[in-house]
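Only a single protein chain was left out; the remaining protein chains are all shown in position.
Entry: chain A
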Amino acid sequence: MTRKIPGLHHVTAISGPPQANLAFYTGRLRQRLVKKTVNFDDPGTYHLYYGDSAGSPGTILTFFPFADAGPGRAGPGMASAYAYAVPKGGFDGWMESLALDAVDFDGPTERFGQRVLTLRDPDGAPVELVETARDSDAPLDGFHSVTLWESDIAPTARLLTEIFGYVETGHETAGGTERLRLQAPGDARGAVIDLMRSDAPSIGRQGAGTIHHIAFRAETDAIQRDWMDKLASAGHPTTPVIDRQYFNAIYFREPGGVLFEIATDPPGFAVDEDPAHLGEALMLPAKYEPYRDRIEKVLPPLQVAR
């Protein structure tokens, strides 16, 4: 049987100072802070993970909050937006609650027959809410999709369809913007990827408010090794497996320039914390534990919305 990617595992983005970011995602968007740790390559910076109450794959948005990050902007070769799935019947309620708090949004616009509204996080990153027919008690049911901005969508589309098993489910052109919709088979969260091409000239710049990489799911470590082999033989060599504490990761850059990761579902965010208390303590990988005092001194204190 040919292996297929079920959908997104997580999306990692860059933000400015962490407190505003935390207030927005835990307060405004009612996500749970499921892990508070540090950037493993730069332990003086937080790495914050938001998701559903269990920290399930396909719901996880992570941030590197660099206090001095300059503003970035999306452009070709970058992931340009992430979209949350609004469960059935919840869309109008979201509009009302945003209005009550005087938070602007743009929309709804229609995309492939679904209503979409776009708001901005504190760093100006577009956060899309897509009306879906999914039943859920949660205010947002994880990711619906990400948008990849490409100067040429064909090579990326080939990778996603021929290697990852995505299928084309739509194609729209409006106002100089072309959008090809690809969908992973099955009903996992974050199964949709939109490849977007725009006539508007734009040069992207990594910075606050931009997406650093997107991660796809591998259900097990063995499956991840399969992907590694398959990608290498298709001419997309990946990094070796890197231990990210809550998942194992391999990375490669897709032909259009977006950094792709394949992350394993296990061990998950409950590996070092009780599921009832995810995100409450500052968790450090073993190699940084001896420096906890120093790390805690440089990290700004954070207040989670209740």
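Everything that follows uses one rule, which is that a contact is a pair of C-beta atoms (placed from the backbone, for glycine too) under 8 Å apart; a residue touches a chain by one contact, two chains touch by 3 or more; residues count from 1.
Rule of thumb we're sticking to: contacts and distances are computed from a predicted model.
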Among "Ethanolamine ammonia-lyase small subunit", "Phospholipase/carboxylesterase", "Oxidoreductase" or "Transporter", UniProt-listed name of the chain not shown: "Phospholipase/carboxylesterase"
Residue of A:P71, A:G89, A:P155 or A:P237 in touch with the missing chain, whole complex considered: A:P71
Hidden-chain contact residue, picked from the options A:T109, A:S151, A:T169 or A:T220: A:T109
Selected from A:E96, A:E168, A:D243 or A:E289 as touching the chain missing from the view: A:E96
Residues of chain A (touch criterion as defined above) contacting the omitted chain: 71, 73, 92, 95-96, 98-99, 102-109, 117, 119-122, 124, 175, 200
